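Taken from a larger complex, these chains appear in their original positions, while the remainder are omitted.
Letters are used for the chains, namely A and B, taken in the order the chains are written, and counting of residues starts over at 1 for each.
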Amino acid sequence: MELKNKKWSDEQFYKVREEVLNQWPTGKEIDFQEAADYLKKVPEHKNFSLKLKKAKEEGITLAQPRAGVALVDAHIELLTYLQDEGGADLLPSTIDSYTRQNRYNECEVGIKESEKAGRSLLNGFPGVNHGVKGCRKVFEAVNLPLQARHGTPDARLLTEIIHASGWTSNEGGGISYNIPYAKSVSLEKTILDWQYCDRVAGIYEEMGIKINREPFGPLTGTLVPPCISNSVAIIEGLLAAEQGVKNITLGYGQCGNLIQDVAAIRALVEQAEEYFKAYGYNDIELTTVFHQWMGGFPADESKAFGVISWGSATAALAGATKVIVKTPHEAVGIPTKEANAMGIKATKQTLNLLRGQRLPMSKELEAEIALIKAETKCILDKVFEVGNGDLAVGTVKAFEQGILDIPFAPSKFNAGVILPARDNNGAVRILNAGNIPFTKDILDFHRSLLEERGRYEGRDVAFQMVVDDIFAVGKGVLVGRPENK
Amino acid sequence: MKNKLVLGVIGADCHAVGNKILYHAFTEAGFQVENIGVLSSQEDFINAAIETNADAIIVSSLYGHGEIDCRGLREKCDEAGLKGILLYAGGNLVVGKQEWSDVEKRFLDMGFNRAYPPGTSPQTTINDLKKDLGW
């Protein structure tokens, strides 16, 4: 099938669908009409799109944890705890890493071993193996909207199963669930596969069922400059809209400098709305998600609470529609349900204290918003140009040419030349832009900020700054300074 | 002559940042590093070790499935003629917050020479490598 940014025909879709539903026995349980009937009975307060829309109207920020274990009953226990004790506003089901690689046989091993061991040996919920039956059991046991969160390059079968189970939101995208999550899967394939996932949501929309889609904002979660993640978010938003998706949540991962973080969210909303309008998608319900710090965490739980709370405060001051919550166990791996609830409680307390408070517009904030929008426009203009106007084709070519380049990504289809580093105020700037098509002014501006830091630290602007910055938050600071600074 | 290491992230794990940093640190420390990157199978590690005639295999696992993914690696190394090769594992090796001494014992019982908890500095591993390789 030829890659194009164009809504799939029914013929195309249903032909591929036959193959998808045969990938694992649970695929055969799915009946589109029965699923639609089931989804139509989902009450308003359990619909992801409606809850986000309401939060946006009220100007509040919702809190959503990450969570998933191998077995259905244990997963229900976990989610119920986060709902009742943690006070989560939205629930996730984090999918395990074998499912993400479509290794369903290994999932079976993990499920069996987890039953035997009495603890989860999988790092998430194997939704495909549990099928519609298991996924509906989870959905019916909780009282909040449910979303699949994963990192699956080919999530077509998973998508079919979760939506048919009443889960009204799906995270991911052809770029954001490939470049940071795969080593050798081509972008052509993942963009096509995510067009399929978007089309599933679009078909439900056409049946009057509201489904939310959320491209994964933070990418590698490591010093990603806002213009990079905003560019990817806008591209994936446009690709989803073309397939008929109407309710879209664009995401961003906290960098740590308040002004940059608030500017990133504001620039993302303003610019995405401009692009949706420019390309004729006039009825998109756009919301935002802010991810608390995605990099290395301090091992000490009190310090972790400091990181979590500061992320929550930034999300509130930025006016994000929801925030993805970290836990005090972040440094040591997957948290207990108690630790997970603790993260939610610290987050919600902070959000509630800050309800209605926004970072006011200032000269500095205005300049940062303008910078991010200008950078993003440089990238997106070039993506459209190399695709001869086709965004899907342009995206593939842009990665080939390093026009889009995501720091620290494992994919061999990513140039991996870009190097980010923090400036003296902790904002993420670009040390080496590789082939990202910035204007000379923008490049000079980044360079001058990093040289200012270099002078302050008495060292050259070089790779060691990047390494130091990666470890900094885990060591308790934002900027990785040399020891004597 | 430089000691040779095979470095990679095992299983369905795609955490690339630490892998890039480790590659940088081990190379700086004077090792010759074959980095097979993320999403590597046991076979990928073994093949790379045979091809490069490696002295040690350093397995990272950041996503909690390390326990399943690493099982049997020592036996497969033995079968492949890599008897006695150093096997290290480190990262977030298991799901959830568990007592480190229990986790370490599980990995040593599986035939690993050393296992490292989350947050270990690359320098610790470098020092151990130098000791185990008789520098």
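In the analysis below, a residue touches a chain if its C-beta (ideal position, glycine included) is under 8 Å from a C-beta of that chain, and two chains touch if they have at least 3 such contacts.
Quick caveat: nothing in here was measured; it's all calculated off a predicted structure.
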| item | value |
| --- | --- |
| Number of copies per protein chain type, counted over the whole file | A x2, B x2 |
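To be clear about the criterion, only the chains that are shown with their structure count from here on.
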| item | value |
| --- | --- |
| Chain centre separation (subunit A, subunit B; CA means) in Å | 29 |
| Subunit A - residues contacting subunit B, complex | 69, 96-98, 100-101, 103, 106, 109-110, 113, 119-123, 151, 180-183, 220, 222, 299, 329, 331-336, 339, 408-410, 463, 467, 470, 474 |
| Contact footprint of subunit A on subunit B as seen in their complex | 11-14, 16-17, 19-21, 24, 37-39, 63-65, 67-68, 92, 94-97, 117-119 |
